[in-house]
Every structure is written in structure tokens, then in C-alpha cells.
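Step one of this worksheet: look at the structure below.
Of the protein chains in this complex, all but one are displayed in their positions.
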Amino acid sequence: MSDTMLAPPPAPEATLLDSNELVINMGPQHPSTHGVLRVILKLDGETVLGAECVIGYLHRGVEKIAENRTYQQFAPYVDRMDYVAAVSNGLGYCMAVEKLLDVEIPDRARAVRVILAEINRISSHLLWLGTHALDIGAITPVFLCFREREEALKIFEKYCGARLTTHAFRIGGLQYETYDTFEKDCLTFCGLMGEKLKEYHDLLTGNRIWVNRTKGIGILNAADCKDYGVTGPVLRASGEEWDIRRAQPYCGYEKYDFDIPTAKNGDTFDRYMVRMEEIVQSCRIIRQAVEDIPAGPIKGKVGKVIKPPPGEAYVSVEAPKGELGYYVVSDGSLNPYRVRVRPPSFVNLGALDKMCRGSLVADVVAIIGTIDIVLGEVDR
Amino acid sequence: MSDEIKPGEGAPKTAKPTADAKAKPVTKKAVKKPAIMETMPWEDPLVDALKVRFGEKISLYGTYRGQDFVEADVKAVYKIIEFLRNEETFDYLVDLTAVHWPKKEKPFEIVWILYSFDKNTRVRVKASVGSGGKAPSVTTLYNAANWAEREVYDMFGVEFENHPDLKRILMPDEWEGFPLLKEYDIIRQDEDWVRENLKIESAQ
Partner (left out) sequence: MEEFLSNPYLQSIVATLLIIALFPLIAGYMVLAERKILADLQVRLGPMRVGPYGALQPLADALKLMLKEDIIPSGADKWVFWMAPVLSTFTALSAFAVLPLSDKFYVADVNIGILFILAMSSIGALGLILGGWSSNSKYSLMGSLRAAAQMVSYEVPLSFAAVTGIMCAGTLSMQGIVQAQYERGVWGAFDNYLLMLIPTVLFIIAGTAETNRAPFDLPEAESEIVAGFHTEYSGFRFALYFLAEYAAIFVISGICVTLFFGGWLRPFPNVGFLETPLSVGLPVVLFGVIALACLRGATRQIVAGFKLGMFGLAVVALLLAALFYIPTVNPLIIGLFWFLAKVAVLVYMFIWYRGTFPRFRYDQLMDVGWKWLIPVSLAGLIINSVAQMLARS
């Protein structure tokens, strides 16, 4: 076990004898660590002997804040963790509190939640694709991805007024009824994604350099994924067909017909293909959800003051990055007694060292990109 | 009636009386609710297997809101998790965290959330640790526990035995104090550290 950690960097007066090992400090300010992640790399030439993550530069004490806010007051904070998939965060938190309250959410609210969460999944994957390609040196896809992501954000903006940290849901259902052209906008967006995905495939999938840079890089097999607790597209790319939307459906996901994309090798290319396919599947879900979106109320029977009985609940949702769980403990007061977030980025990042060993420096940035981390969520 | 709906101990000081008045009709039900978790007994073949194997080391088999958990003696926790992992296919450590109950005799409740891909079920193992006590590390069973245990140590100061490298993970290495303890006020900080490293008087 102790080999997962690095020896401390050599003292400055290192002699020639240990000069074949180079300790390099990647981050916290580095173009491709996706934020303030610091990775200490031990190198032999360009080969990585080990990597240690130093995190916490963005630690804001979200779990402490939760204990000092009421249940509703804390809801907007969760959007600030994984800010590129704020809707999923809000969904997970609201569902956890609803579990504690034991309330039933109306069907209409559930359908709208599914639609928004899936749009958010697409926008999160788009951001991932752009930055991942940028890490590997393709500078164009990021702009194309942002162009499409803009359309997704416009839907959020029209729905709730915010683009990034949406706070779209409330405990018990929704705050807002959908706007007039909501359904049409969602369908247009799905159609647009169908077209534009071809462009991304043209730019990257068939590109020999892209394939060489991603195939066989950062392999993590299914057993290792489970061992490290890695979930989401990374797990699915290793061949395990597991998705919380299918395994333990929530929000009515059992009603929708969709596939769980998987791949065999568990390398960077497979994860890329899995995420690309997930965009297609998300579009499928959105289409189905929009087509038979039920009429009715948008909020369940939840009072203005939320005061769950003493108890605890762990609820997890399939966020774009993996299993996002909320473990909420209530002592019967207005404030949550304890909110524990199980962030997928944080857990997935734990496998970085395992994935990096033996690869080259250029692969490290590809692997950091393929894990799809958001430092706001890693550090909380 | 109006006495009973006043916010309890944990309520924020900022709660205004007007908010109470408004909340009156909604919180009526809350009055009837008990002060402890309403736990239902958990019945499952797994429970029987655990009972045979561990007997009185597991003090409670409960289920709350459809979520199953066991409360166990901290000394037996490693064996229980090992049993669940190796023989009952709970091969995925979803999360490992802690809850601080300062008034209890053993204030730190450590929670292991396990998931079985084969059975598609989740189970929580809970064990309490007294202040200064140590919990067993499960890093030998799950690599995922490595960072999670470091985080629990970082936030609560609970140490894990046999952890390969137990050090702070989110807070700075030299930080004094454990932020998620209940007595650690939200605006409290390690002033020496802030002054020394950030060259400012306060980070608030």
C-alpha cells in the first residue's frame, strides 16, 4: 500500500547520483490541470514513476456551511461544487432531503427534472470534450463545444434565469413552471446535438493522432474501478454496465428507454467514445420525456419550513461524472445536522496515480482530462 | 402550542419570530414526531448471515426510509466489512464519512456505505468511536478508502489504524483544529496559520 505515496522530493543539494529521477510540480497553476489541482510527478526522463495529488486549494467548507444553514438556504450552495453540472448537484441534494421528509414528487416535476438533468449532462460532457481535446493539443473542438453548450445554457437561462449555477429545483419539486417554448427548445437542442456530434467525430474520432494519443492510455479495468470506487463513464468504459439511472432508478428514469453505452478496454479512447454515446442517449431520454410530459402540479406537499424528522438518508444520482451521493443526517431541527457529499470527481481522482504509472508526461494531462474532474467538487 | 413550535436547539439564531408565526400550520405534524430516528427492524438473509457470524457485536439491524444499516462495535467493523466484501460481494465502498455527536459517550459515528454490484443493494455500516479512539482502516480492502479516511481525519481528527499515509487532505498540512467538529465555530480559523501563510489578519 505504501507504494501509492511518493517519497518526499529530494533536497535541493541532490547529487549527481540521484539525478535520473526528476520531481516535477504540475500545478496548482498549470494550463491543463482543470483548476487548482497540484500533481507532484516523479519522473524518469519523461516516464512517470508516480503521481501524488495535492488538493484542497479550493476548499470552502461546504459541509460545514450546510450545518449552519437551513435546508433551503443550503440548496444553492451545492450548485457551486460541480458548477458545470449544477443541475445534477441540486437534484441529488433535493432528493436526499425529500427522502428524509418522505414526500412524493409530482410526475410533472419529475419529468422536468429529468429533462434539465439530461441537458446538463450534455453540457457537462461538451465542456469535458472541449477541454480534453485542448489538453491533447487539438485547439478547435473547444470552441465548437462551447458553441453548442451555449444553446443548453440558454435553455437554463430561460427556465430559471441562471446559466451556470442554476438552483433549478426546490425541495419538494420545482419553483418555476416551464416557459412557453420549453418543449420546442429542448427538441431543437436534441436535433442540433445530433448534427454537431458528427462534426466532433469528424475532427477527432478518425484522427490518427487522436487515436494514438488516447488508445491504451490510462487503462483502468473494472476490478480496479470498483476497488478505487470509480464510477460514471470511467467505470462504464471498462465494461461494467452500471448506471444508477438503471440500477436504482429515480425521478422516473425507469419509464424511459435508453442504452447504457459501454466499452471494453477501459482506456482514454473508450471513455471518450462512452461519453460521446452518452450524449446521444441523453438526447433520447430528453425526447421521450418531452413528448409525454404530464400536466399537473410541480410541487409536492412540502411546507414553507422544512424540518425533517430525525433520521438519515443516503441518496445518489448519476451525475455526468459518476455517482454523486448525499448523506444527510437530520436531528429534527431546521438545519441539517450533517451533510456529506460523495463527490464523483474526488473519488475518481484517487485513481490518478494508478492510471498514470508508466505513462509519459503528455499522458498525464490526457488522463487528468479523461477522469473529468471539476476542482470545485474535488475540494468542496 | 406556540411554545412547541419554537425552533429547537439546532435552529439558527437568526430565525425571526415572524417566520415562526407563518410556519405554524405547516409544522403542526412535527410536534408529534419523536426526537430519535424511527428505525424499523431490517429483515433479510444477509442479516441472518451476519447474526450467525458476528452475534452481539452488531447491536442493531435497522432500516430507515428503505435504507438498511447496521450498528456495530468498532473493534469488529473491519471483520464485518471484510466479510461483506469477500463473501457477500459488497465490492464497492461508496463512501466513508463520520458524524460528530458531541453529547454522546462515543462522539464520532463513522459510516461506511457499501454497495454490491451483484445484488444491487447498498448497506451502511456504522460504528462509534470515542474521542481519541481509533477506527480500523479499510484501505487494505478498498483503495477508495484511502482518500476518504484522510478526509475524515482531516475534518474530525479521527485516526485510522494501519492507514498507509494518514495526513490532511483538504486543509493545509499545518492547520490546527478539525473543522467539522460541532464545537468548531463556522467563522473560527487557525489565525496563526492564516497570518503566517496568507500574510493577512483574517480570512473571513
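Which chain is which? They are A and B, in the order written, and residues in each are numbered from 1.
Quick note on the criterion: a residue touches a chain if its C-beta (ideal position, glycine included) is under 8 Å from a C-beta of that chain, and two chains touch if they have at least 3 such contacts.
Worth saying up front: this structure is predicted, and the values here are computed from it rather than measured.
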item: Chains on display which the left-out chain touches in the complete complex; value: A
item: Chain A residues that touch the omitted chain in the full complex; value: 22, 24-25, 30-32, 46, 133-140, 143-144, 147, 203-204, 207, 209-210, 212-213, 360-365
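One rule holds for everything that comes next: only the chains that are shown with their structure count from here on.
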item: Centroid spacing, where centroids are CA-atom means, of chain A and chain B in whole angstrom; value: 24
item: Chain B - residues contacting chain A, complex; value: 7-12, 15, 19, 22-23, 26-27, 30, 33-38, 64-65, 67, 91-95, 97, 99-100, 111, 113, 117, 120, 122, 124, 139-140, 142-144, 146-148, 155, 164-165, 168-172, 179-180, 182, 184, 186
item: Residue ranges of chain A in contact with chain B within the complex; value: 1-2, 4-5, 55-56, 59, 61, 63-65, 67-70, 99-100, 102, 226-230, 240, 242, 247-248, 303-305, 307, 309-314, 316, 323, 325, 327, 329, 331-335, 337-338, 340, 342, 346-347, 350-351, 354, 379-380
